[in-house]
Each structure stands twice: as structure tokens, then as C-alpha cells.
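Contents: one structure, followed by commentary.
Only one protein chain is missing; all other protein chains are in place.
Chains here go by letter, A and B, matching the order in which they are written, and residues are numbered from 1 within each.
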Amino acid sequence: MFLAPGLTAILVLFLVPIAAALLLSLTDFDIYALGDTANVRFVGLRNYARLLADPLLWKAMRNTALFLFVGGPLTIGVALAAALLLQSRAARLRGLFRTIFFAPYVTTLVAVAVVFRYLYHPRFGLIDHALGRLGVPPIDWLGDPRWAMPAIILLAVWKNFGYATILLVAGLQAIPESLYEAARLEGAGWWQLFRRITIPLLSPTLLFLGVLTTIGYFQFFAEPYVMTGGGGPLNATLSVGLLMYKAGFRWWSMGYAAAVAFVLFVVVLGLTAIQFRLQSRSGA
Amino acid sequence: MARARVALGVALLAAGLGACTEGGTRSRERDHVVRFWGLGREGEVVKDLVPEFERENPGVRVVVQQIPWTAAHEKLLTGFVGGSPPDLAQLGNTWIPEFAAIGALEPLDPRVAASRALAPGDYFEGIWKTNAFAGATFGIPWYVDTRVLFYRADLLAAAGYPEAPRTWSAWREAMVKIAGAGASASTNASAITKEPGGKRFAILLPTNEWEQVTIFGLQRHSALLADGDTRGAFSAPAFAGAAAWYVGLYRDGLAPVVSYTQLGNPYQEFSRGYIAMWITGPWNLGEFRRRLPPELQDTWMTAPVPAPDDAGEYPGYSLAGGSSLAIFRASREKDAAWRLVEFLSRPEIQSRFYGMSGDLPARRVSWDAPALAGDSKAKAFRDQLSRVTPLPRVPEWEQIAQKLWEDLEGPIRGRASVADSLRRVDADVDRILEKRRWMLARAKERGREAGGR
Partner (left out) sequence: MRRGWSSVLVPAALVAGSVLALTPLVWMVSASLMRPGEASEFPPPFWPSRPTLGNYVELFTRLSLGRALANSLLIASATTLGVLLLNSMAGYAFAKLRFGGRERLFRILVAALVIPAPVAMLPLFLMLRSVGLVNTYLGAILPGTAGILGIFLIRQFARSIPDDVLDAARLEGAGELRIYWTIVLPLLRPVLATLAIITFLATWNDFVWPLVVLTDESRYTLPVALASLIGEHVPDTELMMAGSVLTVLPVLLLFLLLQKQYIQGITLGGVKE
């Protein structure tokens, strides 16, 4: 059958591991077990109990939530602004600007994280240099626990807004001009046009972007790995994904790491469900 | 259409073949290929010794992969877990218990006994012992490592200390004088101070390193772990006192609050006078000679670490570190790998290695060679090696050490009290060691049953 190869791949390489991860999270599979499987114990929900009591998890959750709830809307907001600019009647060379805005999205995250790591240097980095010209004292972006997360958020917004822009442009194009004309004839101002027509008609796209951003941003891993050496300073950039990676692939506490993975899964699922609920509640 | 199908098929076949031949390549070669993972600077340097080994051993090829220290522990474990470890690897000797416990390493006693090139008595006793686990030897010491004080003798002398301080209090006084000497005259920018000509610090203590605070703890006779190495002893008075002194150095502005990753180029900071002291290891003998400008080569010096005032001895204790050469159990080239081990353990090769890297030979006789015996800067290491203690030999040590510096970052940045953080360290350590406690208890049970007592 046509479906067989594709579905088998998905089953074996994706769904089965997910189920296995659940099983793994109920054991204390660790480095000792790797040497000798007789060293595994079935521990039920103890990993989860330990996890929920671990302050590192909550720190990671807070960081990840910060990233998501600040970075997400910021990305979409910037994208919306860019989309509106592109769609504006006064815009020229739309194709060129669209390509330029999209370029950061296509680049490899690790490569740009490396670039930004140097840009954020308090002494030799261009960002603080530019800020210095404006009279702002240098900020130790990646070394100061207060600024490390904003630094990473900035990187994420820069990198991802292009993708959202393209989708929003398509969404904006789908709104019939006649609606705007009719509303303008009734004397509606710019802000009202925006609030009453643009936003509601964009809401499917916004929902889609919201869900996508939630799933993507919640797992963020490469940025702290490359830029702050794994979660510093003072765990200010520790993400849930990084926590899972460290527990699983650095210390090989795979049972514990699987529990982290599942917590990640459940939270993402929850956030997605909430977004869908909000969408349908607002009657779109 | 048919052409497209053929093209697709060929491409897939090529990809498949590519994957298959990965494993097949080795068997097709006539040579024995030894895959050797070297870490950090040693990994770079050892590549230069390989041609000579290959000349002496035709039919054996050595492929050296160099791995940075920051990723080494992870990569080695992943290599083992993933079923593709190297044949021979350099391991920090604190990792030997861990890798031996998971069955990754080949016991070497039969080879040592049969070898004409090396014997246990050739090595510093404390160092040889660090390679033993559960009654067997799993590594051959390659070079020894301990931490001593590297310092700018000119800056120290200007502060009124013609010789390196010998006690903690004298040391602290010297640090205060150096840091208080005010802004450096240099107009070059420093990465750790934010302005040119900015504040000078006395000593570099990277916040993401556990070695320094552990040394202070050992000097205060802390055992680090208690109850047969199954629980943390970091909140006990011995270690707590050392940690408080350590954190105080940051709080009083004597050490910059930077991690090694943030620092970029410590050698530049050292040569510009932004830091005057650094507790670090023998590889920096080579690095200092390489990276500091020639005009500064006479201004830096090494000395053993100072001891706490009430210790009544000098020097203070330091770490019994070093790297060993270990053969992985899964290797199919163990004999060839062993020959490489013997080669690298030859006294004259050890001396040459010292000359190239600054790493100190594990073999005692190599210390008498003129290069080393005459090196005034290596003398501090020789003196220090008589005062070293090993770390607890538990497989979880690496994880514990990481927790230690992570949890101490809070007090260093003024965000938490030392006492609270140390209590947290102990709680974390107890948790990390829980499996070990269970396994020991289980082994004891089994032993009791087997003994029929």
C-alpha cells in the first residue's frame, strides 16, 4: 500500500519512541543501567515527583515561559508591523523587502547564534558599541543574569519574524478591499479599521502562528547551548529543552530526562489547547 | 519517467551504500587503525608524536581526534553509549571510576604485568592509585597535573611581595594591595572590566570551575563526601569555612565575576595586568610561553599554593590530577593501542611531550631529564606534587563537581548566602548519590547471602 512506507517510518521513528519515552520516565534508567541493564529499577512516578520538587525545573519553566510569552508576541507583533508595511500602498519593491525580511529565517540557528554571541560582547560587540554612541553604558548581555534572556529573545525575534511576516502578508491579501472601502465610507478611522476588520479576519493566521510559535519556542535549546555555554549565567537561560538534554545526554539519567520530556509535551499540549479554545470562544 | 525512477533508485542506493561502507572500511584496510581521542592541548600536541610511532610500527596507523575539554566528558560517554567509542582515549583521572563502573574500559593489569616498557613502580604512587577501581587498573598515567599559583612577579613585587605568599592571610593581603593599586595604566580594553584603564583585579577564579574551591576545601581537611562516599559533606564546617573564604574573594572585588566561557582570552588579561594571579595547571606552562609576548616572559612565575594559616605547613594541599591513557573494552585494536600507550610512556617521549605541551610527565625518571630539572617554572609543580590528595573516587564525581560550582554562583553574585547554597549542594549530592547507595546496599545484601552468614 501507498501508505505503508511513510506510516511505518512515522510509527517506528516517531510514535513508538514517544510511547517508549513514557515508559522510560517510569524507570531510573541511568549510567549504571547502560553498563548493565540489571541496574534498572521501576520507580513509578518518582521521577515526576523529584522533577516537580526540583527548583531547576521551575527556573527552566520560568525562563521558557519568559521566552515564549515575551518573545512570541514580540515576534508576531514585529511581523505584523512588517506585513502591514509591505502591504501598504506606499510600499515599493515589495519583493525585495520581503526577501530581505525572510533571509534571517532561512539561516542556520547555530551559525547566527555564534554571530550574535560576538555581537553581544560588552567590549568588542557592535551592539554595545552602537548603544554607547547613544550614551547608553555597556550592557553585559550574556554575562548578566538580567540581560541574558532578553538577549536571546532579541535573537529569536530577529530570526523568526520573517516567517510570520510572510504568512501575515498572505492573510492580509485575503482580506477583500471592499470591506475596508465600506468601513471608510462610514467614517471609520485607521485604528478602527485595524481593530474591527484586520485583526478578526487575520485570526486564523494568528492562531496558526501562535500554535507554531508555542511549539517552537517552548523547546528552545540551541541558543543557550551556543551562546551561554548551557544555561548560564546563574541558570538565567536554562530552558526545559536544555535541562532535558543535560539530564539525558550529559549525565545519562535517561529516566529523569524522559520525565522532563513528558512534562514539556504536556505543557505544550495544554498551551495549544488553550489557544484553540480562546480562538473559538472569540467566535472567529 | 523511467529515467526519473532510475535516478531516484541510484541516489537511494548511493546513500545506502554510503551508510554501509562506514562499517566496512575498516575491514578492507590492511593497516591497523587506532582511533585515539586526545583532549584539549594534549590532543593537538600528540599529533606531532604520531609519525614517529607509525615509523616504528609499520602497519599501524593512528588517527587522532582532538576534543575540547568542555565537551570531552560528554563526548566520551556518548561515544561509549552510542557503541562507537575510540580505541584509546585520554581520560581525566577523576573519570576513571565512572568509566570503569559502566564497563567501558579494558582492565590493563595483564598487559602491565607482561610489559617490558613500564611498571607500576615507575610512577608517583598517589597517581598510579587513581587509576585503580574495584581492584583492577584501568588507566596508565600519562601526565600529572596539579594546580599551582601562576603570578605576575613584577606586579607582586611592586605591591611589596618579592616572593609568593605562603599563607592565606599573606595571600589575601597581597591581593588587596594589588587590586587596590587602582586603575591600570593600560589604554587597551579588557574584556572583564568594561572600560579601558578600568579596575584591576588580583586573581582570576573562573566561576564555572570547581577546582579552586575544592582545593581550598581540601586544604581545610574536608573529605568532600561522607559515609563511605555516599553523602555530601559540603555544608560541614571544614568545607563551609573554605567556601566562605573563596566567595569573599569575589565579594571584596579581588576576583572578577566571570566564567571561563565569558572570558575569551585570559592570557591577554594577564599580559595587560588586569589580573595578576591564576590558579591553574601545567598545560599553561606551554601556553604562557606561547601566548604571552616575549618581553613579558621574565615577569611571570609559578609557586605552590599557599596554605591556611593554621595548617602549619607549606605548601597547602592541591589536587592529584592528571590524565591517563585508557583502552576501551569495545576496541578491536587493543594490541595496537597498547603499543601506543607504551610508546607514549617512554621516558624520553614523556620528556619531549613535556617540552611540547608543558604537561608534566607521570613517569618519575623523566623529571630528572635536564629540560625539566632545569625549568625554574616547573619547580613549583614538583614541590606541589609532594602535597596532593586525590578526590573521592565515585563515578558521579563529575556531576557533583558541576553542581558545586553551579550552586556557588548564587553566593558569588551576592544572590544567596554561602550556608544556604552549601546545604543545597549537599541535598543535590545526596540525591545524585542515591543510586550508588542503593547499589552498594544491594551488593552488600548479595555478599551476605553468598557468604551465607
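Rule of thumb we're sticking to: a contact is a pair of C-beta atoms (placed from the backbone, for glycine too) under 8 Å apart; a residue touches a chain by one contact, two chains touch by 3 or more.
Quantities reported herein were computed from a predicted structural model and do not represent experimental measurements.
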Touching the absent chain when the full complex is considered, from A:Tyr48, A:Tyr180, A:Phe194 or A:Phe208: A:Phe208
Touch with the omitted chain, as defined above, among A:Ile31, A:Ala60, A:Leu80 or A:Ile166: A:Ile166
For chain A, residues in touch with the removed chain: 1-3, 5-7, 9-10, 12-18, 20-21, 24, 82, 85-86, 88-92, 97, 99-104, 106-112, 114-119, 123-126, 129, 158, 162-163, 166-167, 170-171, 174, 190, 204-205, 207-209, 211, 215, 218-219, 221-222, 225-226, 241, 244-245, 248-249, 254, 257-258, 261-262, 264-265, 268-269, 272
In chain B, positions touching the absent partner: 1, 4-5, 8, 11-12, 15-16, 18-19, 22-23, 65, 67-68, 70-71, 75, 78-79, 81-84, 188-189, 196, 261, 264-265, 268
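One rule holds for everything that comes next: only the chains that are shown with their structure count from here on.
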Chain centre separation in whole Å, for chain B relative to chain A (CA means): 37
Residues on chain B engaged by chain A in the complex (per definition of touch): 70, 73-74, 77-78, 80-81, 98, 101-104, 189-191, 194, 208, 258-259, 261-262, 264, 395, 399, 406, 409-410, 413, 415, 431, 435, 438-439
Chain B contact footprint on chain A (complex, rising order): 28, 30-32, 34-36, 39, 41, 50, 121-124, 137-138, 140, 142-143, 145, 228-229, 232-235, 249-252
